[in-house]
Structure formats: C-alpha cells, structure tokens
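Here you go, one structure.
All protein chains but one are shown in place.
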Amino acid sequence: MKKNGRFMVGMVGVAAVVTYLAWTGVSEAMVYYLTPVELMQRVEADPTFHDVGVRVSGGVVAGTYQLAEGEHLHTFVVRDLVDEATTFAVEFRDALPPTFSDEAEVVLEGRLRSDGVFEATTLQTKCASRYEAAPEELAG
Amino acid sequence: MTLLGEFALWISLPVALWGMVLGFAGGRTQRGDLVLSAERSIYAVFGLLAIASAGIVAAFLGDRFEYWYVANYANRELELFYKITGLWAGQRGSLLFWALLLGFFSSIAVFTNRKKNREFMPYVAAVLQTVLAFFIVVLLFAEVNPFQRLDFTPANGRGLNPQLQNYWMVIHPPTLYLGFTSFTIPFAFAVSALLAGRLDARWIQLTRRWILTSWLFLSIGIVMGMRWAYLELGWGGYWFWDPVENASLLPWLTATAFLHSIQIQENRGMLKVWNMSLVLLTFLLTLFATFLTRAGLIESVHSFAENITIAMIFLGFMGAVLAASVVLILYRLPQLQSENQIESFVSRESAFLFNNLMLVGAAFSVMFGTMFPLISEAITGTEISVGPAFFQRVNFPIGLVLLALVGIGPVIAWRRATRKNLQRNFATPVVMGLVVAAALWSSGARHALALTTWGIGAFVLTIIVTEFWKGTRARARIEGEGYVLALFHLVTRNRRRWGGYIVHVGMVMLFMAFAGAAYNVDERFFMEPGDVVEVASPMGHTYELRHDGLSVNLANGQRNLLWQAIVTVSVSKDGEPQGLLTTEKRQYTTQDAGSPPMTEVGVKSYPLEDLYLILSELEDLPAAVSADSDAQGLYLQVLVKPLVGWIWFGCLILAAGTVVALWPSADRQRRASADSVEPAAEPAVVAD
Partner (left out) sequence: MTLYVGVALVAAAVLLFIMQPVVRGLHASLEREDDELTETEARKRVALLALRDVEYDFLAGKLDEQDYRSLKSELTAEALAALEADEAARASDGASSDPDVEEEIARIRDGLRSGVVCDDCGFTNEKGSRFCSACGHALADRVAR
C-alpha cells in the first residue's frame, strides 16, 4: 500500500498545481458579464464603474450602423435584448467580425465611458444559423 | 411527403418506447423473441426517422414556406444544394438530424452484432432506444418540432444567411454529429455490460473499437470547425474558447483518456472502475455539449436563444443518466476490483495514468471555466465570465506535459523502468529536443512557450521515428526483407501500436502548429492601384503585394448578391512571383440595408506559413460600388500565420493513423490460432 500512497501524493500534487493555475487564471481573466440594463444600473449606482472592463451582450439596433470614413471607426447602437428601450452607443475600432450585421446579437468587451458611449475592445457576433424569425416577421 | 414525414416522427416514439421496454424485458427474462422484436424496432425507428428527415428535405425542395423551419432557412432563390442541407441549418432540423444519425449508428450496432456478443444485445438495444426516445420526445414536446406550421403561408422565406452558404456549413455539423452520436454506442455496451454482469475482457475489445471510431469522427469534426472559423469567421483565428467549442472538446478529452487507460486494464487488469466511468462520462458530455448549444443558458456565439423547456428536459435526462451510471457502477463494484497494483512510479502504467490525469484535469478546468458564469451567478448573483486567458493559462502547461508524455509513453517499460532503459531510449531524443530549441533560439526565436513546445515536439518526433526505424531494421534483418516491405509488415502485424504512433505524429504537428501563433504577423496598409507593400514573415521570407485593381460586379439579386467588390493582389515571395490572390466585399440582398458588407478573404498556403489577405475597408464605398474608377483606394489587412497548415495536415495524419489502428487484420477472423504462433526467435508481433 506504500506504493499507492506515493501515487496519491503525486496525484494530489498535480491536482493542486492545476487548481492553482485555475485560480490565478480566473482572477486574471475574470470579467463581469452584464446585460445593458444591468450595466446602466451599476453605472448609476457607482460612477467609478465607468473604468471597469465588462462584457455586455445585446442586440444591434437596425439602421444605426455607421462607418466613419477613413477612420476605421465603427459606430452603432446596442439595445438590451429584453428591455428594448435601454440602449447605448458603441464605438469599435478594429475589424468587424464577418458575421456582423445590422440586426445581429453581439457580445462586447470594453468599458462604458462617462459620456455614455461604450468603447469596445472586442466584438463578437452570433453565428448566423441561430437567428430565428418569429412568425409575424415572416409574413409579407 | 412532408406530412408522411411528420406522421413517421410521431409513430417513431411508441416504437422506440416499445423497443426500450422489450429490450429490458428480454434481457431480464432471456426471451429471444422479445429481444428480436427490440432489435427490429431499432431498424424501424431508423427507418421512420429517415422518412421524417426526407419529409423535411421535401418541404425545402418544394418551397413549403408554411413550415416555420423552412421559411426561416430558405427562400425560392436558394441553391438546390443548400435546400437539401437545410435539414441541419437550424435548431429543429439539426435535432432531427442528430436523431437520424443516432438511429443510423444504432442500426449498425445491432446489425453487426446479430451473430455475436449476443448476451449484451438485449440491453444494448434497450439503452439505445431509451436515448432515441429521449431525442424524439424533445423534438415532439419541447417546441422544437421541425414540422410546425404557421397559420399562413409566407410568399417567400427569409433565405439562408450568405455566410452559411458555403461548403463548411455542409461539412462541419455532420462530421461533428457523427462523432457525438456514435459515442452513444459504447455507452450502451458499457451499461449493458454492467447490467448483464459481463465485465470481462470482451467488453474491452468491443468498446475500444467503437470509441476509437467515434473519436476519429469527433476529431475531424472539431478540426473542420476550426478550418471553417479560420477561413470564414474569425480573421484567421481558429479557436476562441467559446462555451460550445469547449463543450465539444470535453468528450474528446475523456475519450482520449479512455483510449490510453484501457491499455492498462488490458495488460494489468487495473483501473476497471475508472475506465467504465470514462465511457459513461464521455456519453454524458456529448449530451452536455448539445444541451449547452440548444438551451442557450450560457452566452455563446454558437448557442441558440434561451429555451427553458429544452434546458429542463435535457437536465432531467442527464441527471437520470448520471444517477443510473453511478448506481450501476456501485452495484457491480465487486466485479470491478483491480487485479494488480502499479509497481513503480517510473513505468508505462504510470505514464498512462499521468496522461489520464492531465486529460481529465484539462477537462475539469475547461468545464469549470465554461460554467463559471452560471456558477458565479448562483453564488454572487452577477454573471462573471472568464475569457480565453483563463483557458490558456491552465491548458498550456497541461498541454506541454501531455506532449512530453506522448514521447515518453511508448518507450518506457511496462511495470518498472530501469535507469538503463531510460538512458538508452531517451538520451538521443532529449538531445534532439534541446538541439532544435537551441537552433530556433539562435535564429532569433525568443518566445519561451513556443520554443518549449517545438523542443518537446522534436523530442517526441525523434522517439517515434526511431521506433519505426529500429523496428523496420530489426525485421528486415531477421526476415530478410527489403526495408519497405519490412515496414509494411511491421505495421500490419501490429496495427494498434503503429497506428497509434502515426496518430501521435499528427497530434505533435497540431501542437507545434498551435505554438506557431506566437509569431503571427498582422499589418494594415492603405493602397491605391499599383501600390506595392512588403510584409516580412517570421520564417524569414518577404512578401511583396501589389494592388492590381478593384473590380465591381453588380449582381442584382443573383444568388442573393447585390454587388461584389473584388481586389486582385499579385503576390511575390522573396522576389519570385506567386500568382494572384483576391479578397472582396460583398453585399447581399438578404442583409438589411444598414448592414456593412461581408468580407471574403484570400489565403495562400505554404508549408511553413499562410499568407492571409483581408479587404478591410474601401476608401469610398459608395463611389466604388458605382464603379467610379477613381475610387479604388482601400485598406488591406495582411496576416502571416506560421505553421497553420500543420493543423490540417496533422489532422490528416491523425485520421490515417486511426484508420490503420482500426483496420481489421485478417487474423481477427480466425480463432485461437489467430496469434500467428511463431518461434520466439523472430520478432513476430502478434496482430490484434
């Protein structure tokens, strides 16, 4: 049984190392994942929240996409998926993901500036096969 | 036809339930008539699901837009090809497709075992029918019926998103699903073995081959997904640690662990509980993967909208499967005792155990990171997610250890390795690894992780090549064969071992390719026609790119295209012309007027790197589209991606190795004399 004892020690050791890596990994990569509504609430409650990096998921408001010419500056408005009245403007300076469209669902990473515009550092859009139109939208 | 399909789907449920009940009853009572009926019902369910699927395809082909599913994923102008493959374009159809494939594999399992493994088959049929019944229940009762009709008939459908109109959409889901669904078969055999109490060596042989086949499909499916992302979706990225991506990796990790630890059970009669658990867990994880995608509980670019009904049904079923598995294993615990112990820390058993530890550890941490948003929401009330940095931090060290083990495993001795054994077999490879790392260092590479990966990769490749070399030489000498023939015989006499080595070569290439990302080049230029830009690659080459003109096609609705703006770039490498590359912007009729155009990239692949061109912006889009020849200025993004080609090539090698390992040797048909008995003086290695 002594041999098994040494193995247990070894395995526990490995598990400990992996746990440690996971722990530091979490603290390094951890970011709030909020809806626009939650983001607005937090910012109202705590103005310093403007400096916190967050992840937000929402929907692009159709017709709001614009490309500032020569500047690589994409702007559009994002709304909450549930409460469509809550919106904010987004600025994004990198290349748009190929899946981006006017009515896309997006996941942004960045911060909400004090001027109310969300400065996005990362932008992801949902796979195109995931949008399903409600029956009303299919009419006509 | 579609109505017939709908009917077929409905009656497949009672048939599946019938098969389930009769399978269990037949197994309990050992009544052959019940069992035969249960097995036949598997074929029947497959047939009915095939009719149902045909019904959906018929609806697409017939432009039957009164069907909600068809209206969402097709329109009249859609190419025939995409109408047919519309079956798996969305949530509902892909669920039916999943069930269809499950029925297919179940039929194969029953058919190939109609004359053997008979004690297992009653419960195998029963379990397969249970899983089939589950998916049919989901289809019929969770508001995801592909046959659902609207109250009216739209004049035209929404059409298929242009992004999905490429052959990847056609390849990736099926290959992935082939992997996922086929894991149900070894699961059924495992449960059957537990129920019937047949936990001996025969179960091992049976399960191993199925798991290896499923593993092959899953590996290909995952790499196909990576290739799709690389070419179409992610600006040259191929893995994003997205929740659904992670979920597809989990069963792959546990299946890989099983493929290794099962050898310990074969050789030493150990780890029986562990192996059984891995098989059950792998199946559970395939359910988890599809659950994650379909329930939409965790935000992912792959997940459908949140669907609580599906979530609840899936969670219920997964919970039941988990509970049943635990109970069964505990029930049979006495028969799953280990027959031996591990003798030494430095032995092949130990290396395999370590390999398992690493793989399962990786699986746990990936699962943890993926579920973190839900966990944090449950505990703190706020959703917190972890980005790619978490997964990289945990998995890169694990990956390096695994890579090293790939080299160590085959060469270290069973039971206990002596110092001589270690020195003899590892000295040269270690030196090779260090030499390669040093050579790369001296040529300017400084990225620690990449250098380590490539060094270890060289170590492993040296070991594998040496294995082949030593074996071929020994055989050639003793049998008096030429080297080529010797190699051929060597491999065919022990396909598992040599096939496994080939698979490892593929894996090493994949790892080394991943490390290449450390040296990605990303530059952006503004170019007018005639401009030439230069980009240096980390491999020491220089690419000269010249803007050869922007041409605009006005398609006016053909293939849903409004217009295309194509820039032609001539490419030279170190002064030598390489031909042309194009990259373009396209606007589709199915896009909203306000949407930005979509981009098609241009890629040239070389053995050591890929040249990746993206037309990122047109300087003056409206003018360009109206074919104003003065408005041809544009922003070109140029990426150089080192070693990416090794991913696809490595996958091919991996697949080839798996086929070799799976290939049935003629001896398998012969019975006791199959161990081609030869005098011990020859290095005759026995066929599997």
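The first chain written gets the first letter, and so on, giving A and B; residue counts start at 1 in each chain.
Everything below uses one rule, namely that a contact is a pair of C-beta atoms (placed from the backbone, for glycine too) under 8 Å apart; a residue touches a chain by one contact, two chains touch by 3 or more.
Everything quoted here is computed from the prediction, not taken from an experiment.
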Among the chains presented, those that the missing one touches: B
Touch with the omitted chain, as defined above, among B:W18, B:F345 or B:W648: B:W18
Sole contact to the chain not displayed, among B:L13, B:L34 or B:A71: B:L34
Hidden partner interface residues of chain B, rising order: 3-4, 7-8, 11, 15, 18-19, 22, 30-37, 39-41, 43-44, 47-48, 51, 114-119, 121-122, 200-202, 205, 266-267, 411, 413-415, 418, 420-421, 424-425, 470-471, 473-474, 478, 671-673, 675, 677, 680-686
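The definition used in the following text is that only the chains that are shown with their structure count from here on.
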Between chain B and chain A, distance of the C-alpha-averaged centres to the nearest whole Å: 26
Residues on chain B engaged by chain A in the complex (per definition of touch): 65, 68, 71-73, 89-91, 150-152, 154-155, 157-158, 161, 163-164, 169, 232-235, 240, 299, 301-305, 341-345, 353-354, 357-358, 361, 364-365, 368-369, 372-373, 382-394, 397-398, 591-596, 598-599, 614, 616-617, 619-621, 635, 637
Touching residues (chain side chain A, partner chain B) in the complex: 3-4, 6-7, 10-11, 14-15, 17-18, 21-22, 24-26, 28-34, 38, 55, 57, 62-65, 67, 69-70, 72, 74, 95-103, 107, 109, 124-133, 135, 138-140
